[in-house]
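Removed from the display is one protein chain of the complex; every other protein chain stays in position.
Per-chain numbering from 1; labels A, B and C assigned in written order.
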Amino acid sequence: MTNLEIKNKIEALQSGLTFSSEDTDFLCIEVPKELLKEFLSNIKNNEDLSFDYLFALSGIDFGEDLGVIYHLESSKYKHLIQITVKTSDREDPSIDSIHEIYPAAYFNEMEAHEFFGIKFKGHPDLKNLFLPENWDKGFPMRKDYTDTNMLIR
Amino acid sequence: MSYFSDIINGTKTLLTGMRVTGGYFFVNFFTKRDVITQQYPNNIETLEMFDRFKGEVIMLHNENNEHRCDACTLCEKACPNGSIEILGDKAKDPETGKNKRFLVKHIYHLQMCTMCGLCIEACPVNAIDWGQDFHHVEYDRSLLTKVLNKPGSKIMSGIKG
Amino acid sequence: MILNIFTDIHELLLGLMPENIVHITELVLIAVAYLGIFAILGLFLVWLERRIAAFFQFRLGPNRVGPMGLFQTVADALKLVSKELTGTEKADKFLYKIAPYFVITTALMSLSLIPFSYEIHAFDINIGLFFLTSVSSVGVLGIFLAGWASNNKYSLIGGMRTGIQMISYELSVGMAIVTMVVLAGTLQISEIVEIQKDGWLIYQGHIPAIIAFMIFMIAGTAESNRTPFDLVEAESELGAGFHTEYSGMNFAYYFLAEFVNLFLISSVAVILFFGGWLSPFGITDTIPFAGLFWFVIKVLGVIFIFMWFRWTFPRFRIDQLLTLEWKFLLPINMVNIVLMALMVWLGLTL
Partner (left out) sequence: MKEFLTDQLKTQEYFLNMGPQHPATHGVLRLLLKLDGEIVRNVDMDLGYIHRSIEKMCERASYKQIIHLTDRLDYLSAHMNNEAVCLLAEKALNIEVNDRIKIVRTIMDELTRISSHVLWWGVTGMDIGAITTFMYGFRERELINDIFEETCGTRLTMNYNVIGGLRYDIHENFVKRTKDVLKHLKKKLPEYDKLLTNNIIFQKRLMNVGVISGEDAIAYGLNGPTARGSGVSCDIRKTHPYSAYDMVDFEEAIFTEGDSFARYKVRIKEMWESISIIEQLIDKIPNDEYKVKTKAVIKLPVGDYLQRVEASRGDFGVYVKSNGQKFPERLKFRSPGFANLTALNKMAYGLKIADLVAILSTIDVVVPDIDR
């Protein structure tokens, strides 16, 4: 399926999405964070789309907004889309957890939580996976994090 | 009957495995011994590396103790780990009379180097290259910080500053 | 002649002191001699294992201390002696300290029963084999205690695995021995060897004896905690198993005892199946002390098979270990005993 076909299918399925106009080899969609869970379960269970494989879940700091980028693949049709969710609240950012839809998201959400401080609503155990348990120096992957020990430049 | 055939087949697989290891044992024991390990610190003298081996970064000097580095700091900028520091200075060139940059110290922190080779690629005058030395054991980290230009060396004539 | 060396010593001592003191002195001398044998055997077998493993694995093995690295293990032992003894704070101190001695004492006691040749045989009683199996099963207690008293979960798992393993495999070793005792008709070790002058027992008992030998080899590997039955140590699962918390000489005791146990199991195999110190076809039976040569050669042969196992096979899982014993070895063993008894009764032995 080409990007355009996927786009048409998804538009028919869900409204309120923003499609990026860039000409990349996969479709980029921005989803409002309220619609995320509903949208993901829709495209997962849709016969023609069947995005059942969470390829990657990356937290991201856009400078002002925080967000999460999901790369979903269909293990049947092998097509891939990129879904971006943003939240503008830097103090207490929260996004719905999708680990019930994609069990693979469980540890990835823990990672995004400790590095970006994004709270995933509905995640049962948001402890530190990589960082030490008593880490209190902020969220290392955010752009405004400064590390005095940084060796390079 | 699968009980007995299981025993027989199982034993057969075990004996096949023993034949493989046993074969190697007897070959190694009675005929020429095949050793794949190395007695490392003992064979330092005889070990030969491949010609592209990345042991460390060295600066090439000719017989007159001259190098080609004009302290342009491209290698310092290319290095991802900050393992190269260049101390340069400016002085009047006796020939042209202009101010020219020259190298005081090319400091190389081997302990931080990842052997990525970006500095050697970046060098416009091929002043630095790979060295073949592989034995970098020291008791103190600071001993791994090296000055690449030899004491008293100066820039080769003809290299643009 | 060399044959009279023991009587010479006896008479020399008699000339020096009263008779009952002579007996005690001789006992002490023999004990010291066996301690020496114990240490040398252990160290030699460790060296042998490492050398043989090197041949299997394309390595060199120990080759720096002494000719062919022969003194490497001596150097290792010296290092272990000089090391600090560390242990866990919450260990059960008394049991923790006493545990290694269980293992070495039993190994040493069992060693006294082994006839190195017709002449060198410290302790030849009429229930020899029975005594040997009983004593060697006490050694398990040492491993079990070590696992328990270390107060370390890895050790505990190792210790519990030993318990399970030993209870199971004692049976198979015992029954394989019983099978051969049925054939030999005696428990006294010297008599068992003497019987084999007409042909080794593995030849006399043919089919059931060969089956018994195979079972004995499998169960013997398990008894001496070697691969594929080294679940007690299982370094990829438990780190070091029961001796995780032992260091220095305490660790060395376990290490040496393990190898002496290997020697014991192999010697029993040689005594029961391959005619002990007897030479093949009786070619050197008249020469004194030649038995020692043959005995050592045979034992080394059996030990080599054990080492071959170790450097080839993967390890069992604990439930598979039990399945092998209770579903395969034990039923076969029971049938085998009956078969052997029938053979002896019908006079079908060779």
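Everything below uses one rule, namely that contacts are C-beta pairs under 8 Å (C-beta built on N, C-alpha and C of every residue); 3 or more make two chains touch, one makes a residue touch a chain.
Predicted, not measured: the structure shown is a model, and the values here were computed from it.
The undisplayed chain touches these shown chains across the complete complex, A, B, C.
Considering the full assembly, C:Pro228 is the residue among C:Pro228, C:Gly276 or C:Gly291 that touches the omitted chain. Interface residues of chain B facing the missing partner chain: 9-10, 13-14, 16-17, 19-21, 36, 49-50, 52-54, 78, 80, 114-118, 121, 130. Seen across the whole complex, the unshown chain contacts chain C at 53, 56-59, 153-154, 157, 227-228, 230-231, 234-239, 311-320.
One chain of the complex is left out; on chain A, the residues touching it are 20, 22, 24-26, 28, 52-56, 58, 60-61, 69, 71, 75, 78, 80, 82, 102-104, 106-108, 128-132, 140-141, 152-153.
Keep in mind that, in the parts below, only the chains that are shown with their structure count from here on.
Here the spacing of chain A and chain B, counted between their Cα centres, is 42 Å.
Here the spacing of chain B and chain C, counted between their Cα centres, is 51 Å. Each chain gets one centre point, the mean of its Cα atoms, and the points for chain A and chain C are 63 Å apart.
Within the complex, the chain B residues that touch chain C are 7, 14, 17-18, 20-22, 24-25, 28-29, 33-37, 39.
Those residues of chain C that touch chain B in the shared complex are 52, 55-56, 58-60, 308-309, 311-313, 328.
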